[in-house]
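On to chain A.
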Amino acid sequence: MTSNPLMTLMTVVMIIWIGLALFLYRLDRRVSKIEEEMNEP
Partner candidate 1 sequence: MNIYRLVFIFMPVVIYMALIWAPPAAILGDASRILYFHVPVAWVSIVAFLVAGINSIILLVSEKNRREREFMAHNSAVAGMVFIILALITGSIWAKLSWGSYWNWDPRETSIVILMLIYIAYLSLYSSLKDNPNRGSISAVYLIIAMITMPFLVFIIPRIYPSLHPDTIINQERKIHLEAAMRITLFASIVTFTLLYGYIYRLMNRISALEIKAEEKHYDI
Partner candidate 2 sequence: MQSRIIKNLRKDFLIEFRNRSALNISFAFAGITTLSVSLACGGASLSSQVNAVLLWVIIFFSGMSGLSHIFIREEEEKTALFLSLCSDPENIYLSKLLFNIILFACITALVTPLYLFFMQVVPVYILYFISTVAAGSLAVSSITTILGAMVAKAESRGSLFTVISFPVMIPVLWISIKLTADSIEGGAPPEVRSILFLLAFSGVIISVSYLVFKFIWTEN
């Protein structure tokens, strides 16, 4: 894999980003759920 270190770096950064993105997205969904609950009564 070290034949193209840039490719390796990109894969690493992509993995980090996907992890962050999933986390953020999950937060987003949880907040939306709570907003719906709050607006009911």
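If you want to know what made the cut, all candidates are chains of the complex that A comes from, given by their letters.
Please note the rule applied: a residue touches a chain if its C-beta (ideal position, glycine included) is under 8 Å from a C-beta of that chain, and two chains touch if they have at least 3 such contacts; residues count from 1.
In this text the structure is predicted, and so the values were computed from the model without any measurement.
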item: Numbered candidate touching chain A, per complex, among 1 or 2; value: 1
item: Candidate 1 contact footprint on chain A (complex, rising order); value: 6-7, 9-10, 13-14, 17-18, 21, 24-25, 27-28, 31, 34-35, 38
